[in-house]
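With one protein chain held back, the other chains of the complex are shown just where they sit.
Now for chain A:
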């Protein structure tokens, strides 16, 4: 009755099948890091490359889920979620740079002949504080931006343009050497995390495992939200904001809550992405990255939670194949994909599956 598309879709396909498919995927994801620990001679060995690639895609899937919460449910299309992702990544990167440089300054600062750390690097050698920054940096930025945007009742395409401008501004800021985040090279050459070598198979396996846990947790939070009255208020807000106001709900609080939650999830995803991929630079804030995230959500199916995960997996899987096979055609393909989805799959892949299930 009052259930999100996710639940109705699973009911249509038969709950048993869906639960079985979900369980198999989860089991595979949990097995992957264990298999990577096997000796390289074994047939079941999973290479570090594969593990990193899948881990990276899972981080993107979390971003897609976070974007679905604000776009699919609350109707706020953000074209700047890459910024929150990158901020989380940079916060983690600061810690990793401090780990790599020991008592000295991070290499890029010595290169700029700086003699002391800028004030905002204070405490970043502590893992705990870095984790706080991972949450606080995207969370506070989203809070301040959202507070003013929602207070001024900015919505629709204006909201999208402003988020796009925000991430672009962030990118330009981080490109500058003076900002103190390594300029266009960003952070790289990480060595250890919590004292463990960052390229050790064990560390990689744990990071991957943490990513799976975060993904499942985000999915659970999203699902609970969608099922709650809060989720229904968001849907109502998307469809008839005026009606909702005259029912006595203040839309600002609802938008702000889901917006900040979404930004924090992106930040956490970014923080897990950086140690797995081994680099973070301002190009993560480039507007195209954020637009790509919107494509994942649209392809999978807005407002379905599962759909965006699927979309992120499919698009990124294809991307890694395409960029090896026909590198110069990837962007054309991505554009074509977006057009096809908009024209023929308004409800995404999940919508298509649901339709099949009904027939």
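Heads up, the rule we're going with is that a residue touches a chain if its C-beta (ideal position, glycine included) is under 8 Å from a C-beta of that chain, and two chains touch if they have at least 3 such contacts; residues count from 1.
Operating definition for what follows: contacts and distances are computed from a predicted model.
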Options "Urea ABC transporter ATP-binding protein UrtD", "Glutamyl-tRNA(Gln) amidotransferase subunit A", "histidine kinase" or "Xanthine dehydrogenase small subunit": UniProt name of the undisplayed chain: "Urea ABC transporter ATP-binding protein UrtD"
Option touching the unshown chain, where A:228, A:288 or A:323 are the choices: A:228
Omitted-chain contact residue, chosen from A:254, A:273, A:296 or A:322: A:254
Chain A residues that touch the omitted chain in the full complex: 1-2, 225, 228-230, 232-233, 235-236, 238-240, 242-250, 253-254, 257
